[in-house]
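Here the structure comes first, spelled out in C-alpha cells, and everything after it is commentary.
Every protein chain except one is present and positioned as in the full complex.
Presenting chain A:
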Amino acid sequence: MSGARSTTAFRPRRLAAVARKEFIHVLRDPRALGIAIVLPMIMLLIFGYALTMDLDRVPLAVWDQSRTPQSRELVSRFEGSRYFSLVARPDSYREVEASLAGGRTMMAVVIPVEFGRRVASGRTTAVQVLADGSDANTTTLALSYAESVVRGYSQEILVERIRRLTGRPPALPLDLRFRSWFNTDMESRIFIVPGLIAVIMMLITALLTSLTVAREWETGTMEQLVSTPLRGTELILGKLVPYFTIGMLDMLLSVLAGRFLFGVPIRGSLVLLFLVSAIYLVGALSLGILISAKAKTQLLASQFAFVATFLPAFLLSGFMFDIRNMPKALQVLTYLIPARYFVAFLRGLYLKGTGLAQLWPECLLMVLFGALMLLAAIHSFRKRLD
C-alpha cells in the first residue's frame, strides 16, 4: 500500500494548518496580544526609566554653623554639583536627624562654628558628613561624590596658600586622566537596555507558548488532534511559527525603543543581532512549549514558565547583579541560564560593537541551547492519552 510511508512522513501542509490556526488564536485572544505587544513595551519603559543605577541629585541637608565666606564657598560647591541637590537647611542636630530619618534627605553636611576661622588661619578643620546608610551601594556612591567635592575645595585652598607663599602655583605630583570607554557618559541606561531586551524576550516568549499546548489538553482538542495523522513535529513546529513571528516583532520593537526612546546606540552588526536573537528565541519558545506539554494545565504552565524563565533571566543572567560577585555555587549555576549568554552577547554587540570573533562562545552555547530545547519540545509531545 502506498500510504504506509506517507503516514509517518513529515507533511508541511499539516504544519501550515497548525500555524494558521495558532495565528488565529493569538489574533483573537486579547490576553495573548497583551502579553505579546503591551507587556514588553511596559517592561521596557518601567525598567528603562526606573532601573537606573546612576546617582543624580542626592537630596542634601546642610547645617552651616560657621556662616563665613569660607563655609559659604563649600556649600556653593555642593549646590553646583549635579550629584547633589540642597533641599534643607537645618539649624540643629535634631532637625538634621529628623530630615535623615524622614527620608527627605539622604545626606547631611554639618559645618562647625570654627570652620571659617580655622580655614583662614590655615589649620586642619573637620567637616562632618552624615548619611543614611540603609542602601549601602547608594550611600557608598554618594559618599564618594561628597568626598570629591570636599577634597576639591581642600586642594584649592592648599594650592592658593602655596601660591601666596611662593608666588606661583605648585605642580601637583600626580594627575589622574580618566576616560571611560564604551559607555563614555557612564549612563547605566546604556548598560541596562541591552540586558533588559534579553530578559524581556525570555519572559514574553515562554509565557506565550506556555499556554498553547496546555490549553489544548484543557479544552479537549488535544484528544481530537491525537486521533488524527498529525505528527508531533508538525504540531510543535506549527505552534512555534506564529510565536516566533511575534517574538521577532517584539525584538524589533525593543531595539527601536532602545535606539530612539533611550538613545542607546548599536555599535555592532544589525544582521548578527537579529540572527542570534532568532536562535535565542527558538530556544526560549521551545522551553515554553516543553513546560506547557508537561504541565497540562494553563495555570500551572504559566506560573512555572514565570518562575523558570523570568527569575533566572532577571537575577542570574548578569543583568541585575554582576556574576563575578556571586558566590561560587551560584556562578556555576549561571552557566545553565541561557539568558546569561544573550545578555553578554547583547552588551558586547551594543556597547563595544564586538562580533562573532569575540562572542562566538556565547553564540555557540545559544545554538546548543536552542537545538536542545527544540528537540526536547518535539519529544515532549506524546501522541497518546496515557
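Simple rule for what comes next: contacts are C-beta pairs under 8 Å (C-beta built on N, C-alpha and C of every residue); 3 or more make two chains touch, one makes a residue touch a chain; residues count from 1.
The rule is short, and it goes like this: contacts and distances are computed from a predicted model.
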Candidate names "ABC transporter ATP-binding protein", "Regulator of SigK", "NADH-quinone oxidoreductase subunit L" or "Multiple sugar transport system permease protein"; UniProt protein name, chain not shown: "ABC transporter ATP-binding protein"
Listed residues A:Ser148, A:Ser188, A:Ser227 or A:Thr297, member touching the removed chain: A:Ser227
Touching the absent chain when the full complex is considered, from A:Arg168, A:Arg324 or A:Arg384: A:Arg384
Residue ranges of chain A at the interface with the undisplayed chain: 1-4, 7-8, 11, 13-14, 16-18, 20-21, 24-25, 28-29, 219-221, 223-230, 383-386
